[in-house]
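Inspection log for the structure reproduced underneath, given as structure tokens.
For this depiction, one protein chain was excluded, whereas all remaining protein chains were kept in their positions.
Right, chain A next:
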Amino acid sequence: MTLAPPPPAHHERAPAPSTAGLRATARMLARAGGDGVTRLPVLDGDGPFALRRVGAHGRPARVCVVSAMSAPLGGDRLGIEATVEAGAALHLTTAAATVALPGRTGEPAHYDVRVTVGEGARLDWLPEPLISAAGSDLRMTTTVELAATAHLVLREEQVLGRSGEETGALRSRIVVRRAGRTLLDQETAYGPGATGWDSTAVLGGHRALGQLLVVAPEFEERAVEVRLLGGAAGERPAAHEGQGVLAPLAGPAALATAVAPDALRLRRLLDEAGRSAAAG
């Protein structure tokens, strides 16, 4: 009788990367056709990112990022690059929340999103939340380059810990440049290794936070009006419903910032802000 071979080592994903982690960058390019339809001459998924074209062809082109494996894990270096050329329109979503998980080595994971939007072009980048699982360590950057007449709607939601667990370490920086000038530069640092984040000045016990950024040339003429969201609008803020504010940046843009006890209530606040910003 032969000995049974040892069971294969358990891999959550294949092909198994080295301990250095996975390197993958998904790329897409949106181009305006003469018929007003946006085409996607480049639509290259990579590693954990599968790119699915959804909906009918038209303006905008719609793409959904589908996770083909669990990522990012510690040590991974992942990227998404999207270019929307002059006059084109791209609507980008993700199929599910992204969960940052611990890796085998304790190395941080890196996740870099770079988008470029040309003259008269529009990008809607509306991913599902990023969840920082206990023990994970993720460094995220979002870099946006906008032409002067570009239109952008960008949502970013972070959830600190899965249900009932501690948060991982999550550092995220977003830099938005418009016509070469920096419109927004914000960094968040939460969890182990960050100081002061779990403070009454920063999150006040909330575990979901997010932003909705709308950049539109028409805000040059008329800035969005300040609007308090959720509990912030009441006389005495009610902590349980979360709170936020929609306000103009120093430039043709509006930013909603919100904190909430969970992802569902956070989304409600950002949806409310989105309706306000669209109504002008």
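Here is the rule we use: contacts are C-beta pairs under 8 Å (C-beta built on N, C-alpha and C of every residue); 3 or more make two chains touch, one makes a residue touch a chain; residues count from 1.
Quick note on the criterion: contacts and distances are computed from a predicted model.
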Choices "Cbb3-type cytochrome oxidase assembly protein CcoS", "Sugar ABC transporter permease", "Urease accessory protein UreF" or "Arabinose import ATP-binding protein AraG" - which one is the UniProt name of the chain not shown: "Urease accessory protein UreF"
Touch with the omitted chain, as defined above, among A:Leu43, A:Ala134, A:Ala179 or A:Ala232: A:Ala232
Touching the absent chain when the full complex is considered, from A:Ala32, A:Val259 or A:Ala277: A:Val259
Residue numbers in chain A that touch the chain omitted from display: 173, 175, 181-189, 194-204, 206, 209, 226, 228, 232, 236-237, 239, 243-245, 247-250, 255, 257-259
